[in-house]
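Step one of this worksheet: look at the structure below.
The complex is shown incomplete by one protein chain, all other protein chains being positioned as in the whole.
Lettered A and B in written order, each chain numbered from 1.
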Amino acid sequence: MMKNDSGLLSLDFIVGFTVFLAAFIVVIGMLPGVYVNIQSSSADSGRDMTAYRTGVILAEDSGISSDGIPWEQQPPMRPENIVRLGLAVSKETPNILSPEKIERFYNVPAYFNLTADEYRAKLLFGERPRNFNISFKEDGKETLYIGDRVPDAGYGFSKCYVKVKDAGRLVVPAGDLTRDGVTIELPEGADEYIYRNTTSFILSHANLSDRSVPPAYRIDPKTERAVIVIGGINTVLGVQDGISSAVIESVGLFADGDEVAMPQNGGNEPYNMSNKPYICTVDGMPVETGSEIHVKDAGVLEFVLYPNAIYFPNSDSKLEIRFNMRYTCLTDGEYRFIQGETDYDYDSPYLIPLHLTDGVLEVCIW
Amino acid sequence: MATVRSKMKKSDDNAEWILLMGIIVSLAIIFMAILLNLSAAAVQTPSESVMEFPKSQIRDIQSELTDAAVKSDSEFDSDSESESAFEAKLDAIRKLAMARDGAVVEANLTYGRYADAEYVYAELTVHYNNGVTEYDGTYLLPKKL
Partner (left out) sequence: MVKVSKSVNSSKPAFYTRECGQLFAMEGLIAAAIMITAAYLALGTVILPANADMHVSEMQLKQIGDDLLHMMDVPDGNGGTGYLESVVYNASPNRGPVANSQAGAAFNATFINYLRKSTGATINADTLRYSAAIYCVDDSGEVVRLPFANYGDNTGRNPSVCCARYVAANDWGLIGQSSSDTAVRLEVLLWRD
């Protein structure tokens, strides 16, 4: 019907077209919002929040495993039992880390050998796989780290200040551990006499797991190592010329009086921290596990027993660490030998109080 | 002729209602869309919510009061003395929290609340409310018999 070409449109058409144009402009105006949202899903806040969350999980949580045994005591063949990694001593002691968990996490000494994907699945929990670098430095020690090298810029960062719980140490001067007045008589025709005795240290689980001691200062022999230091042996044995040699023949472990088989290296059974059940050093030099330990001229003997659940089958079990000692005497006379039973508990005057060492944990995510 | 024209003008007005209703409906839809768009914009970033939750405050108050309870229990023999030492610290914390944090802190300590074979427990309840977050916690402090 628009036969006229005078350029006049009907009013209805104009109004309708105006409304249409206005609506169209509003819709176009909403379009930039679409693109901005797509960008923000990969923005910096995602990386920083992942770094923050990872730092909190590591510093404040003690980790979860699927069968109730602490995650750092799982056998090395079965890392799938670990549900979540965490370094704290317990949930009630945030920012206080356990050295055993730190060793297992940073794989020094090599134990779990987790891959980067396993770290992501057990710690980072993100929809997108991210690169990570988690580094830890304790005062007076080297920096430990896992992950890739941090780029110069464009990474999310989180820093946590922590303290590391020290292992409990029982430091006994050899002079307090002697039995005087042992008379030795050489039998007819022999030029030496072998004398054997035992020296024991007793760890009582009931006493050590005292709940009135806060977890940060408590010795838990099931999950933490026990350190026994005997100092000044040479002042007791070395000065006695009649003793030609003094050795610790073997180390025996007795739980509630029954001998416990030494956990062997590797394998699934029994659970095993580090590949040796204990480490012995004489004056700083390590002695091979299982061989005899010569102590006659030793200044300091340090014995580190790694934790194992089989040492304490009940909540009131006692573990006895028995050093079987052998002395070779050349002459008759009265001797002083190292012998005795010492309790390893909080009331012992030889227990060095646990103290905490400073450290810093940094998490970088990109 | 004049009557014919006026008739035509009158009958042409029927579309006005359709136009009017159409405009009103469209405007209503546009208005609601903008409104919902703006209301969805009030989000809180993750870091804001992290800073908002007073995790370190609550943990700090709990550990200070626990230390005060344990310390006063071991230093004093009678309960009234130890409780007043605890009360002095609690009073200071209460005033400081209100003045600096705007938070209400309340705590209640009962010695010898429970006992079992090896330990006797003191019970400490802590209440914290800073207007945004409210927290109540009960802690049992064991002491070896």
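Keep in mind that, in the parts below, a residue touches a chain if its C-beta (ideal position, glycine included) is under 8 Å from a C-beta of that chain, and two chains touch if they have at least 3 such contacts.
Because the structure is a prediction, the values reported are computed rather than measured.
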The listed residue (B:Ile29, B:Ala115 or B:Val132) that touches the chain absent from the view is B:Ile29
Answer key for A:Pro173, A:Pro214 or A:Gly231 versus the chain not shown reads A:Pro214
Interface residues of subunit B toward the undisplayed chain are 4, 7-8, 11-12, 14-15, 18-19, 22-23, 25-26, 29-30, 33, 36-37, 40-41, 43, 45-48, 50-51, 55-57, 59-61, 64, 67-68, 85, 88-89, 91-93, 95-96, 99-101
Subunit A residues touching the chain left out here are 1, 9-13, 15-20, 22-24, 26-27, 30, 33-34, 36-37, 39-40, 43-45, 48-49, 52, 55, 59, 94-96, 133, 135-137, 143, 145, 150, 152, 155, 157-163, 213-214, 216-217, 353-356, 358, 360-362, 364
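Please note the rule applied: only the chains that are shown with their structure count from here on.
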Chain-centre distance (mean CA atoms) for subunit A and subunit B, in whole Å, is 37
In the complex, the residues of subunit B that touch subunit A are 15, 19, 22-23, 26, 30, 37, 45-47, 50, 59, 119, 142-144
Contacts from subunit A onto subunit B in the complex sit at residues 12, 15-16, 19, 23, 26, 30, 45, 48-49, 52, 94, 210-212
